[in-house]
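Dropping the structure in here first, questions after.
Here's a slice of the assembly, chains where they normally sit.
Naming follows writing order (A and B), and every chain is counted from residue 1.
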Amino acid sequence: MTGLDTLRSPLSFLRSRVRHIPHCNTLDAEEGWWSNEGVAISDAIDRAGTPWLRMFDRFGKRGDEILYPREYQTILRRGYRSGVVWRAQEENSLIPAYLLMYTISFYDPGICCPYTVSLGTAVPLAKYGSAELQDRFLAQLLRKDDTVWQGATWMTEIKGGSDLGAAVETIARPGGDGWLLTGDKYFASNVGAELAVVAARPDGAATGVRGLALFLVPRYRKDGALNYFVRRLKDKIATRSVPTGEVELKDSEGYLLGSADSGIYLILEVLNLSRVSNSIVSVALAQRAMAGALSYAEHRIAFGKRILDQPLLRHQFENRLNALRSAFALAWHSVQLLNEVWMERPPYSERYHMFRLVAHLAKYWTAEFAVDTAKWAMEVHGGLGVLAEYRAERWFREAMILAIWEGTSHRQILDGFEVMERKRAHRMLFQRLMEITPSKALQDMESEVERHFKLPPEQREALAEPVFRKLAALTADTLACESKWDDKKT
Amino acid sequence: MTGLDTLRSPLSFLRSRVRHIPHCNTLDAEEGWWSNEGVAISDAIDRAGTPWLRMFDRFGKRGDEILYPREYQTILRRGYRSGVVWRAQEENSLIPAYLLMYTISFYDPGICCPYTVSLGTAVPLAKYGSAELQDRFLAQLLRKDDTVWQGATWMTEIKGGSDLGAAVETIARPGGDGWLLTGDKYFASNVGAELAVVAARPDGAATGVRGLALFLVPRYRKDGALNYFVRRLKDKIATRSVPTGEVELKDSEGYLLGSADSGIYLILEVLNLSRVSNSIVSVALAQRAMAGALSYAEHRIAFGKRILDQPLLRHQFENRLNALRSAFALAWHSVQLLNEVWMERPPYSERYHMFRLVAHLAKYWTAEFAVDTAKWAMEVHGGLGVLAEYRAERWFREAMILAIWEGTSHRQILDGFEVMERKRAHRMLFQRLMEITPSKALQDMESEVERHFKLPPEQREALAEPVFRKLAALTADTLACESKWDDKKT
């Protein structure tokens, strides 16, 4: 199998990049099912567009039922059964979940959004939830059958998602046997979930991020009534199967996770999981777009030969394959680091901060790469690329969502620099990279970063982008060297 | 008015870049109408999606009627009245047409597709059509009222658009009082046009591009029957108002333009017009996306201030404004050169070949810039960028079509290198650039191009992209220096 051949299947590519892959049988089964069945379902769901919200039933009872194309459940439940959530708890490792997500999102990038937010609900509950809360809710999230509960992570309000300290206006007041939350969540993914983690400010708490706390909010109240309301679903350009909506909390029953004053740490830990997912999905999507371009380029003839055999395009395929490997190495490193630190609690270790830096680099770099690759794959298809009839344009739409969700590039750059500045996280990273391949380029990069910190603050921010981009590229390429052994094999 | 303020209106930007703008009143009126009325119509048409094809009327008569949202006609006819076609003939200049297109496509990038192909029908008819053909058809294309005929330029068939020599299988046989054409056109923009120019191979002509000829094909036969058939309309991700379809020619009446053996030259001359349009539209779209981002960044508050005032974003705005100016300078230079050479016939002058090179550079560079800018503008909008409800995502879809139509980047790079290699078109370009600002960078670039030609053919093609990109960027930046006078002013 040549390198290009590994593009055709997610597992082939994973095998060429990751030395030890647990649960190969499960992954094989996923891949087989998806390539035979799932792909056509996923296509049909994308065509069908945003699910419907049936707010009231025929008898006038508010139910906020989400009407999916039915087969969405087929796809969705499958991943839960295979272990995108329960394996993390049971095996005490995130590796199987992210391997599953890579495999699945090669076929449907949107579906990993519910998986990620369900994981992002189960993990803090298991880590910070009281015994009583765990008794009441954890088992449902970890079920291995189709009765599994879904989770959701609702932070963003109408004023935006980046400055949570200012934007979260949802208030929690003591009440019931816990808290009662009131406020509107403006970008709520996976609405309809049986359980959500929700950022809110306990009444009277400090302003800014320090005053935020994290609450569990179930779909139904203790008395069986709806506990939150779905105002509407949003029509997005991609991840069309996932119901993203606006949620109204009206004295909704909530349960505090951890202590009220450490909420922001819990929120960031939830974001860590999503950001790493976003990176994994981005690389899988890039691979998928390349796989589509490859099969097209093998069949399309121009000027008497396959377009794959024309030097310019061939060269682009090879270069991009290398870039894919680098992007994967960076994303996978973020997975591995997260897997080391995910059970830490504040105050965090140095390694945790290094993880945060790598996660920012990976989120940034892989999403950029996914968009660029999807664009390129569309161009390989020529005019067919712009037609809804074929799927090249879909990858382009899906990729762009990845570049925005979980924080745009701006956010990654600024937060990445913050963790370097405050926690010196780059030191540990450079040390790690040097162990792989000591090089002049790495030394120069480190100096450039340090010089950058000496700029006046305004300029430091203004000029941050090219430095961060260079750092991400170099980190990715260096990490990719570790798996070089395998390039020869393939 | 600061530089950023020029982003808000197409005319403000044009005024800051072009010394002498003819017909300012007309352009002002266009801009006024569009910002008050047209924008909402354009939005509604994009939401409504692809027009419908009503193939048969209720009584079973084939009519191939295209059912538009009615207001599409309001938009469409307006541009024709303002002169996107008739001015070229009447004023013997393409400048007014392209200024109009820039102004209009700031508000609706798709609408310039019908204008361009109508121009691409009128121009060869006026230049190469017999007196009889001109008598019969030209006046209708140049009407200044709503009875104006539309044109269309149909080359591409199912085997693709880049290798026309192999892909055009439409055959023309002598018949009627001209020719009868039979074949299928697979990517036919502006179907429903009253008159099209169509590439076909006269029966018995040579294979390859040399055997192609260009024919006029009216919508209706002399006896009033349909002369071509619309098999279906295509569902595209953008330019949703424009009916792009598949056309069946079945002994369709056609009229030869020019001589049968010079057809390929005529075809390429038609492409010249479209490629330059594509560049102009790309820059206008990039400006529009930036204008949207600007108005958003002025209103959105995060971390206590407008996001426009945050150093990283501010810096990006300023950099991108410079890049917009460079891209415009390159596109506009292609307009000016085309305006000098558009009446040439083969054998062409050196200046014509330089135009071709500049047109390739401009098509490539401006489309890349448009996609990149639309992506960036989406990110500035954060989560709102992915919602169909707001228009940031539309510019992204529209931009991607511009990157594909009239030849993808691959095509521009390879054809650009061909005209450099065969016609030494870069010599004249470098000479021109040196006159603007002689620089080491230009000298180095010229050497790099010459070195590149010494590579073995396979490698020459494989490694063409970075050289071409660098050449395009340098050409754009150098040309932008000419209008530097104006940056100060604004």
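Note that contacts are C-beta pairs under 8 Å (C-beta built on N, C-alpha and C of every residue); 3 or more make two chains touch, one makes a residue touch a chain.
The shown structure was predicted, so the numbers you read here are calculated from the model rather than taken from an experiment.
> What is the total copy count for the complex if 2 chains are drawn?
4
Operating definition for what follows: only the chains that are shown with their structure count from here on.
> Superimpose the Cα trace of chain A on the Cα trace of chain B, which carries the same sequence, then give the rotation angle to the nearest 5°.
Fitting chain A to chain B on C-alpha atoms yields 180 degrees.
> What whole-Å value do you get for the distance between chain A and chain B if each is reduced to the mean of its CA atoms?
Each chain reduced to its C-alpha mean, chain A and chain B end up 38 Å apart.
> Would you tell me which residues of chain A are touching chain B in their complex?
Touching chain B: residues 156, 159-163, 166-167, 187, 234-238, 300-304, 310-316, 371, 375, 378-379, 382-383, 385-389, 393, 396-397, 400-401, 403-405, 408-410, 413-414, 458-465 of chain A.
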